[in-house]
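Note that one protein chain of the assembly has been removed; the remaining protein chains are unaltered in position.
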Amino acid sequence: MIIILKQSASKKDAETILDEIEKTGLKPLFLPGIERIVIGAIGDERLLNEKQFESFPQVQEVKPVLSPYKLVSREFNNARTIVKIGDVAFGGDEFITIAGPCAVENSLQMNKAAAAVKSAGAKVLRGGAFKPRTSPYSFQGLGVEGLKILSQVSREFHMPAVTEVVEVADIDAVEQYADAFQVGARNMQNFRLLTELGQRRKPVILKRGFAAKVEDLLLAAEYIVSEGNPNVILCERGIRTFETCTRNTLDLNAVPYLKSRSHLPVIVDPSHGTGVRDLVAPMAFASAACGADGLIIEVHPDPKSALSDGMQSLTPEQFATMMKDLKRFVLAANRVMA
Amino acid sequence: MIIILKQSASKKDAETILDEIEKTGLKPLFLPGIERIVIGAIGDERLLNEKQFESFPQVQEVKPVLSPYKLVSREFNNARTIVKIGDVAFGGDEFITIAGPCAVENSLQMNKAAAAVKSAGAKVLRGGAFKPRTSPYSFQGLGVEGLKILSQVSREFHMPAVTEVVEVADIDAVEQYADAFQVGARNMQNFRLLTELGQRRKPVILKRGFAAKVEDLLLAAEYIVSEGNPNVILCERGIRTFETCTRNTLDLNAVPYLKSRSHLPVIVDPSHGTGVRDLVAPMAFASAACGADGLIIEVHPDPKSALSDGMQSLTPEQFATMMKDLKRFVLAANRVMA
Amino acid sequence: MIIILKQSASKKDAETILDEIEKTGLKPLFLPGIERIVIGAIGDERLLNEKQFESFPQVQEVKPVLSPYKLVSREFNNARTIVKIGDVAFGGDEFITIAGPCAVENSLQMNKAAAAVKSAGAKVLRGGAFKPRTSPYSFQGLGVEGLKILSQVSREFHMPAVTEVVEVADIDAVEQYADAFQVGARNMQNFRLLTELGQRRKPVILKRGFAAKVEDLLLAAEYIVSEGNPNVILCERGIRTFETCTRNTLDLNAVPYLKSRSHLPVIVDPSHGTGVRDLVAPMAFASAACGADGLIIEVHPDPKSALSDGMQSLTPEQFATMMKDLKRFVLAANRVMA
Partner (left out) sequence: MIIILKQSASKKDAETILDEIEKTGLKPLFLPGIERIVIGAIGDERLLNEKQFESFPQVQEVKPVLSPYKLVSREFNNARTIVKIGDVAFGGDEFITIAGPCAVENSLQMNKAAAAVKSAGAKVLRGGAFKPRTSPYSFQGLGVEGLKILSQVSREFHMPAVTEVVEVADIDAVEQYADAFQVGARNMQNFRLLTELGQRRKPVILKRGFAAKVEDLLLAAEYIVSEGNPNVILCERGIRTFETCTRNTLDLNAVPYLKSRSHLPVIVDPSHGTGVRDLVAPMAFASAACGADGLIIEVHPDPKSALSDGMQSLTPEQFATMMKDLKRFVLAANRVMA
């Protein structure tokens, strides 16, 4: 940790801080400059409370040297982590697509969706039973009834199922009916939820919050992994920016960045990342090209009757075309698509 | 609702949509333009599923005419809503300051903090027992133990207490020990939490999410109010932007905007909104000047030993000076400060 | 154009506005709703001054129906525009890479750079002579001397040259020595510069401003095209967001969006779009995958001695490897790379 003092700081101010560092067991360093005093602390910075130094009146800035996440980092474990949802492996050589409707609406819709996405090459089925919606007047999901439909269709089509969990109290139900938990963007920093999921063993797809820095995403994953559940799949799904022609700005820079800093699998959600049906396929191709391990895509048998997110859902035909074209990009990326 | 069709849309496409509008009971309007067909729907737009129309292949864009929130709007209720925390009224003529440490650390710290902020003019005491922290390695709060300390100090100093609730399972405990719930920025769209708080009667301070539009904040408030709890206080606390010299960008524009659109009280948190101790007082003055109904400020008896947010906490002396100066701005805004 | 009146607006207020619309030659439409009056104006909205209506006291909001750009839109011209820099065609079947150092430093450096990028497959040479730099204490470019070096190396290697123009007064010099003008992100809304470039015939590579919406970029292109120069190549190069792990957030959503709305070629600059050397290649691949017509890449014979942007420059070896891998993605996108 590097601590930069204010111009007005005295040598005595510096000594107070050097003492504090010494007390924690780290090695203090005194670096008197021409315009400023700089202080260093060598050792495990996690032993220090960064904010503590920032609140000393004579401190101008505290700059950490080490990344604040540890277990999810490549420095801790440089091998790729493989996470399995059912028998489908993420993070290995195969490029995996998860697909299905935004929300479970009824059995018929889920059956049609599952049949369509499976025949086009999707390996995992998605469908939301608990829907976080911006407006209280929008459809909020079928709840446990939706979980049951999802589970039944999942078994029928031999596709493992992924569904969102929004609340600690629902974890048991979701664990019973689904093969993986999805944590949505709005809950990426619901730390209680993360902590509880860390105590389970089923995998977690952790979506980046729409105002979360990549570092925040890695720290959210650290919450889960540090509780004992190593099965985390990171998901880039777009961030909020000033651009309004798309629903979000898909930050694909994050994909190779995350792959270089963390050993966890990384997938992309181009449906939410664009919010525009015509942009889903090109951004799916781009995701494969920049090194993602897979995709999660919204497909609805009849988007114009969808109870949520119809605007960004692909039709079964559009999805089938996309998957056919996707294979070329997956091969170009030296990955396989079964 | 205005529905703009693509250039390629035919009259038949338009008729399909006009039929759909008619089915919902709204009045459809056909507006053939020179370059595009535009369709209108007159009546309560909340009966329509906006996304549904956006997912029609021939629709380019759907533009709602009415705001999506209702109960919290001035159109619904043009009188100012007064929300009382204990016996302290927000939204009336008095400008109210809530103050205290970021986190409850121990009895002594809370006692010192309460004594300091009360004597300087704060009316409500704050202190977090459940702390959402970006890193799992940071101090997470004392939990129920912290609630008990807060409650005891609150009674001792005759100041009602506000504390954050992060999880449905904790609502009962918080309700027992505190006089108002605080929903933090990270939970502004934790809709399950909002729905449950809507079924209680104690007031809710709802902080704006750091990537939430003002409209999202009003819709989050609508979740609470539509469940039956009218006692919501909105809180601007800064949004995330590209600027890095401050922790957040305090969006004071939101204050007069919210006051013009909603009848709910609006307060400002300049501690999180700046993240920099020296900026807290000037932004507190600015908040009073642009029409806020109050403030929530972090004050710690010894910021450099604070377990969280020390960098932005005022010392008791700084807080006392700020409160003294604040009074001039409150009077200039034609409000009172007792 | 759709004009939504305030709830308090009277029928008389509406009539004033309907009269104004009629005066402009557009067809006014009166749409009395339940909660609000809505007014429509049918015809060429460019005849109306949108702001004018927004400044009527009884108007709540003005919503344009048509896009504000025209000549650059697919609605105006649905065929792909081919723009030639020298004899290199952008926007056709071939995927083109422009490469070279950020700044022209001297003859030797440019010769080495040109040799390296040409042998790896780049078709156009880049190199800045006028460098806009955030700090007055940074290297500002060699000026006309740099243009001469660029021109000589360009002829020697039979590669057309592209260089940035920052000021109207430099247009003649740049036109004399280079084959295309580059307008940098900071000048995307230097409308005087755009207008002058519209009166030349050499092509213009127009980089998106780092706070420019896609619509702003298209309007900036409209400035050039409406002055008579149809040879505009749009360039996505990253926008400014809250994310700090990369220099900019490369908005690849913009690529398929621009291609769907405009007939102009679109290229991507992953060097500035990431600011991190290791991310350049993956984002170049992603650019090809999502439909870009080409790339512009910073390559320096010795990045650690570069006078600007060394951190994001590829070495000749890294560039050669990238170009070899890129070909697979270009073919997957049904494009060719000679």
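Residue numbering begins at 1 within each chain, and the chains themselves are lettered A, B and C in the order written.
Rule of thumb we're sticking to: a contact is a pair of C-beta atoms (placed from the backbone, for glycine too) under 8 Å apart; a residue touches a chain by one contact, two chains touch by 3 or more.
All values reported here derive from a predicted model rather than from experimental measurement.
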item: Option touching the unshown chain, where A:63, A:155 or A:324 are the choices; value: A:63
item: Listed residues C:90, C:223, C:285 or C:329, member touching the removed chain; value: C:223
item: Residue of A:42, A:108, A:169 or A:336 in touch with the missing chain, whole complex considered; value: A:42
item: Option touching the unshown chain, where B:61, B:175, B:215 or B:302 are the choices; value: B:215
item: Where the unshown chain meets subunit A, residue by residue; value: 2, 4, 7, 29, 31-36, 38, 40, 42-44, 63, 65-66, 75, 240-242, 244
item: Residues of subunit B (touch criterion as defined above) contacting the omitted chain; value: 211, 213-215, 239, 241-246, 249-257, 260, 273-274, 276, 278-279, 282-283, 285-291, 328-329, 331-333
item: Interface with the unshown chain - residue positions in subunit C; value: 46, 49, 51-57, 68-69, 132-140, 166-169, 186-187, 189-192, 195, 209-211, 216, 219, 222-223, 226, 239-240, 277, 303-311, 313
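FYI, only the chains that are shown with their structure count from here on.
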item: Same or different residue numbers at the subunit B/subunit C copy interface, by half rule; value: same
item: Averaged-CA centre spacing for the pair subunit B and subunit A, given as whole angstrom; value: 26
item: Junction residues of subunit A - those touching two or more other chains; value: 211, 239
